[in-house]
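For this view, one protein chain was removed and the others were kept in their places.
Per-chain residue numbering starts at 1, and chain names A, B and C are given in the order in which the chains are listed.
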Amino acid sequence: MVDLSADLGFIKLKNPVIPASGTFGYGEEFQTFFDLDILGAFVLKGIYKNPRPGNIPPRLHETAAGLLNSIGLAGPGAEELVNIIKRVAGITHTPVVVNVCGEDDEEYLEVAQIFDALDEVAMLELNISCPNVRAGGKCPAQDGQHTYRLVKLIKQNTVKPLIVKLSPNVKDIVSIALSAEEAGADALSLVNAYLGLAVNLKSRAPVFRNVFAGLSGPAIKPLALKLVYEVARQVAVPVIGIGGITCGGDVLEFILAGASAVQTGTVNMVEPAASVRILHEIETQMQELQIKNLEEIRGELKI
Amino acid sequence: MVDLSADLGFIKLKNPVIPASGTFGYGEEFQTFFDLDILGAFVLKGIYKNPRPGNIPPRLHETAAGLLNSIGLAGPGAEELVNIIKRVAGITHTPVVVNVCGEDDEEYLEVAQIFDALDEVAMLELNISCPNVRAGGKCPAQDGQHTYRLVKLIKQNTVKPLIVKLSPNVKDIVSIALSAEEAGADALSLVNAYLGLAVNLKSRAPVFRNVFAGLSGPAIKPLALKLVYEVARQVAVPVIGIGGITCGGDVLEFILAGASAVQTGTVNMVEPAASVRILHEIETQMQELQIKNLEEIRGELKI
Amino acid sequence: MKEEKCRVVENININEKYYLMKLKTTTIAKDCRPGNFVMVAVSTTFDPLLKRPFGIFKSEPPYIYLYYEVVGKGSELMSRLKENDNLAVLGPLGNSFPVFRSENILLIAGGRGIVPIYFAAENYAAGNTLFLIYGAKSAGDLNLLDRIDSLPLKKTYLYSENGSTGKKGLVTGDVREIIIDNHINITFSCGPDAMFKSLNQELAGLAVENYASLEALMGCGFGICYSCAVKTRLGGYKKVCSDGPVFKLEDIEW
Partner (left out) sequence: MKEEKCRVVENININEKYYLMKLKTTTIAKDCRPGNFVMVAVSTTFDPLLKRPFGIFKSEPPYIYLYYEVVGKGSELMSRLKENDNLAVLGPLGNSFPVFRSENILLIAGGRGIVPIYFAAENYAAGNTLFLIYGAKSAGDLNLLDRIDSLPLKKTYLYSENGSTGKKGLVTGDVREIIIDNHINITFSCGPDAMFKSLNQELAGLAVENYASLEALMGCGFGICYSCAVKTRLGGYKKVCSDGPVFKLEDIEW
């Protein structure tokens, strides 16, 4: 029997599979597909203080093995999410992660504090990397100082473990990772979606109002895996790998590259029961490859 | 009738389709598939002064809608390439572009001068962006000062039009583009392959000896299109768009985003007669979209 | 709602780019209602990446029928499937047309919009009187007329934009008159956005309840990605996949 557990230090997860923010709704929508208890954890769709309508459609454009999205963090606001979380906590014991968003530092803090105070929440994930909110895809994760300041602010005023979610659309992701770590991040998750462009030939305009949108899905896997490898080598806190993961083998690749756990994004949209399959594949592959537990291979990529 | 010609200022091409370096051999290999005269131009496989064996295999790994390559610029050296070019010039009137490589500035210059002196060569493309030669994928295009110095050196000592080929693996591609332009580049081509990682689960090692390799193909199109858009808005010299182009519609998207012409890479490996199809598609689509010539839409993306 | 491996029983090219696919399902056929749709895995690889939404044309447990138009690469791949091929199908998804008794219901279908309309006609005939307006660009797009002939419809009005079959004109051309003449109090409609727009204008002021089955770009089909947003007249967005696809026509901002 292989041991699937994933150790983040501050918490030990049943396994390394964590459906990613924005691709797993509020969890409850997946109940009809499988028992949420099988997951390592799951991250709720990103939340602001107030309800947000999201971006003007189209919000989605398919590319080769990828997906450009410009959802714009549509959501019901923090107050309503509290109710949802209480409901969700009734149906599963799996740790729930809240993806904290904000227009400015103040809002980030306010949202973080609301969920920090909520027993049903296990961890916070600070989403400083959404490419679809500000013009040109700008986000705090592109600025080391802003990252440091914001992470510090949240850490000083909350008690729950804080995962900081990084953007690949930066000058130097390792330096941002180090800023977040220095400011007290308990873990780093990477990556959020890559900025991309699609053009509508008929209208001679970008497909998206925001011009750029976020690329996710299998297309980005080799790029994300590289960034996870680079960051994991440089930081001491656990890294959660994200980007184009679709199967058990992908998960093990990220672990070898240095991740302690992973988040699965787009695959959940495409195949709602993907987590069940992926968990099964991880187990089978670990047996085949004679890996007893994930710590045995984490970061052990032979260079 | 639509006008397919593509104006680079220093040269007017029959059309905007230019097979990219490393994916079109030395041109002659494609003779059995189509008449090379149909092309706008074509770029030969990158060349150093001396023959190079290339990297230790594996040199290739397929990803979702993409290709990681670590060929390592295998080639016969400049002297032999001169012979090849003379032979190729006998079979086509299409402008031939030499992709100039070097271990250091001196070698870049030496190689550039050899081909600058060759009548059969129409343009030089300075490959400062190959991800597969140095450890960690390092290349001169990651450093604005190095880019400036090198481009200036080449421009001061050669007379042929110089295209500078940029890397997407940089902190800020626009600033590198501006450095190259300021140093005298006659055109910019972008992008070269994206650095990515693949892991071999059986050996628990990276698939490639060099750890990272270059990602190309349809997977990168939305990312490359974004960079072309950003650069084309900021520079005055013509931009040649590269990245995941596989059809006529893709070419028009890059032109709308600001490219004056395009290079097609991976698609030539997958479908040797791709250029014929793409040219046909451009013509048909221009008719359908009522575009009389490419200048009419170049950079005219409605934001 | 579940992802099922379905077997292709037949996949017939009806006319030009239109196909009728019969699928053997496990539970979808017996659980579905008119208006419901399915998400079809048109490929087993990552290109295309997303499943594609298709309305259910008919249910005959354990079989469902999809009537679809080849418009791009996903539907093209689907058209190449053959008997005994398997494909993953998620469904049934979305809401459905409401059930009525003793009403005069006008069904309005533009092109492939016939899909949920046909399903509704087959299921909602009992107790109601049904009328149908069915129109498309040209005769080649106006298919399945023999099947429609055998539906329990009081009257059928056919249109084509180019006049190649039925009356020349738009589906919405005589809709007001038809409603008034036949004492219609309910409409069910499905078609392209342009049809809904003009329908919304034509129907303004009439004392009719109007239910429209919409299309939108879909990511997931089950309410979690927020891609399929449609703007409502009251402000804010609704999700076509899970709040719809059937909405009150006047609730949508056209």
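We take it that a contact is a pair of C-beta atoms (placed from the backbone, for glycine too) under 8 Å apart; a residue touches a chain by one contact, two chains touch by 3 or more.
Note that the structure is a prediction, hence the values are computed from the model and not measured.
*Asks:* Which of the visible chains would the unseen chain be in contact with across the whole complex?
*Replies:* A, B, C
*Asks:* Write down which of B:24, B:48, B:212 or B:229 is the residue touching the left-out chain.
*Replies:* Candidates B:24, B:48, B:212 or B:229; residue touching the omitted chain: B:24.
*Asks:* Check each of C:19, C:46 or C:157 against the chain that is not shown and name the one that touches it.
*Replies:* C:46
*Asks:* For the full complex, which residue in A:65, A:245 or A:261 touches the chain that was left out?
*Replies:* Within the whole complex, the residue contacting the unshown chain is A:65.
*Asks:* Please give every residue of subunit A in contact with the chain that is not shown.
*Replies:* 64-65, 218
*Asks:* Against the chain that's been left off, what residues of subunit B make contact? List them.
*Replies:* Residues 22-25, 29-30, 32-33, 45, 53-54, 57-60, 62, 64-67, 69, 71, 74, 217-219, 246, 266, 268-273 of subunit B touch the chain that is not shown.
*Asks:* Need a quick check: the contact residues on subunit C for the chain that isn't drawn.
*Replies:* Touching the chain left out of view, subunit C contributes residues 43-48, 73, 77, 80, 82, 85.
The rule is simple: only the chains that are shown with their structure count from here on.
*Asks:* Closest chain to the overall C-alpha centroid, by per-chain C-alpha centroid: which is it?
*Replies:* A
*Asks:* Counting only C-beta pairs in contact, which pair of chains has the most of them?
*Replies:* A-B
*Asks:* Centre to centre, by mean C-alpha position, how many angstrom separate subunit A and subunit B?
*Replies:* 34
*Asks:* Could you put a whole-Å number on the gap between the CA centroids of subunit B and subunit C?
*Replies:* 47
*Asks:* Do you know which subunit A residues sit against two or more other chains?
*Replies:* If we look for residues of subunit A contacting two or more partner chains, we find 64-66, 217-219.
*Asks:* Can you list the residues of subunit C that touch 2 or more other chains?
*Replies:* Residues 46-47 of subunit C each touch two or more of the other chains.
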